[in-house]
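All protein chains but one are shown in place.
Coming up: chain A.
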């Protein structure tokens, strides 16, 4: 088919002849004309893009036209006669020729649009060449305007086009400028080497100094996202009703929730302060509207007329939802944040919902039988499903999340040999002491701990014992772990002199492991043969907090035996010392008040009870269970580390919640006394810090007593889910001790019962039975039609159903049709909106072309369906356009730019092939 026929069939190209030439060119607006002389390569492609661009450019009042030079009457036109004019596109304004553009640089919609728009807005969107020029520009607008400043790798790209289209619409509200020179963005964000474009908002309006504050635009550069961004910046963050107007400008399409604050004269200050706090902390997470209810009639359905009060309206809601709780800083924040979380289009979250959605829709449409089904189902359902998928497939295990995040940071495992089937037996055999971590690489706890394990090995680097830590990956060496009967991951097995000593049962914690190795490396029990040894042993030691000394006479052979055996079995946790020839008699008496045989548990860091003398018979089991409790600090701070051991004792807790004030200190001292006197041996008296709302202690306390004040004392029987709270207005030794006594005697009523909860999955998984049932139903209802996948199966990718090869353009369309359509529609909507805003703030002196009547009529039907969709849009996002090839006319200051020639060349050649 002749290219001319294409032109005749085009939707937006105006065909003009010599007769109408003059009126056509007389308008002030830019006009574009191509002079058709003959078929030349790439013309077909150009016409397609030219037509489509024409559709868009009409919106901007720029008609595109073709003159048929073959027609007799037109042959006399200068351009028809001019040599080489078939390779150019000509632009005009006010009857004058502006600039001619090489055809080869006009190969797609983006390049045509961006070039023409740039021409159109040459004065409004200047091209700045250096940092100096940029700073001059900033200086010009300081205190007056905010500037959107773009770096474009080349003129004629998609990003350039987007910037120009938005600039056209918002030129009254903001100033726009761009550069193609990396030097000019110096000081903004120089990491542009690999990007095609970057955009900054230079906040010159409020700037007093230069350069203006800048904020980088982080979202993807496409028409709808960038337009939304600019629009969002064009409205103030806070709007006062009715002072600023009768209606606030925060339409739902801006994607943010609106937070309403209601006030009257008496409460205005509270509200203003709150708004200030909110904008300071939340920034652009929402819009804020301050409503003076004395001057403005609030029509919100749910508003109850109170002030100060707050309500939030999410983008999908018709009316704002008002907070019910009484006004306080905390309650307002909590309410607002909670509501904002529920906004479907919250922008300050990473905006990947869009890409996810399109992926999903591709999946949906890829199976042909789904299409009809989808039409039957309401859209709600697929939205539900989508939500469900992201719910099920979002990680909510904190350990797993942390491990995943840390995966790129290498673990330091240099000192932790990874054992194999060969080296495991030899290592265990050869080493006097070695701890082997058996782990699974896909177990998050294992991997979280492995890192700490590596750090522990580093800490032990300079100890006398060499490489005491090793590991076995049970996925690589399933046989090794199988032989060792490992069923728990991670397991740390301690081997001493070739055989298993025991499995480590301490915390999976760096310091605990280091401590264990250090203790195990020591001789245990240590033989304290002289008084000096004994004296040295009982001195407080910074490294170990619990030590046990046994003092015996020679005749205590059975006691010595029991002590040694206990020492051996606990040698991974506690350092033991022994004197067995009676030398410790004096020290025992003077220091601990005990007679031989004597065992003393020493707790260097325990100020209340630095030592405990073992009171019972020297039998192994009795000794062990005594040590088990006696080694605990007598009045511990409740932490994650100590809680499990305490909990296991199955005793009630008396927990004091303390801060740094004197009342707290007093309570603490009273409790210390009670502990020291051992009044309540069957109650664990402990404390937690509660000095701010965020502190863990306060969080626990607020659970026991919502209206708390510090200090507080709670008596908690966890196994019975009972909580008793003491009224702390009168603290004295008598009241505290008496209260604890009364609680244990059952004289005090329960303040609060803890809720019993099942340990169930947080989120339910997929119900595949349901899925299968649904699929079965679907199968019986819909017979399989010829789907694209079927065709592709039969004919191969890139072939149509008759087995003919289709060009890649067609194929890409086929494959991404739905997405393309969607994008195109979205862009179209955005454009219409942009256009309306442009009309509303119409620049002086600019008029639309004659064909234009009303804004609505102007919007042409875009070719969004079929193979003509927005493909070129996507295809040429990295395109250079060699501006040096342009011819410059008149005195229009158009500046040549450095561009990446190689890119543009390769693009060109690609196009010639097509």
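Here is the rule we go by: contacts are C-beta pairs under 8 Å (C-beta built on N, C-alpha and C of every residue); 3 or more make two chains touch, one makes a residue touch a chain; residues count from 1.
By our rule, contacts and distances are computed from a predicted model.
Enquirer: Name the omitted chain as UniProt records it, choosing among "FAD-dependent oxidoreductase domain-containing protein 2", "ER membrane protein complex subunit 1", "Dehydrogenase E1 component domain-containing protein" or "CX9C domain-containing protein".
Expert: Protein name of the absent chain (UniProt record): "FAD-dependent oxidoreductase domain-containing protein 2".
Enquirer: Touching the left-out chain: which of A:23, A:84, A:187 or A:441?
Expert: A:441
Enquirer: Using the touch definition up top, pick the residue from A:474, A:594 or A:675 that touches the left-out chain.
Expert: Residue touching the chain left out of view: A:474.
Enquirer: Residues of chain A in contact with the chain that isn't shown?
Expert: Contacting residues on chain A, toward the hidden partner: 363, 366-367, 385, 388-389, 392-393, 395, 397, 400, 404, 420-421, 440-444, 474-479, 485, 487-489, 761, 763-769, 771-772, 775, 789, 792-793, 797.
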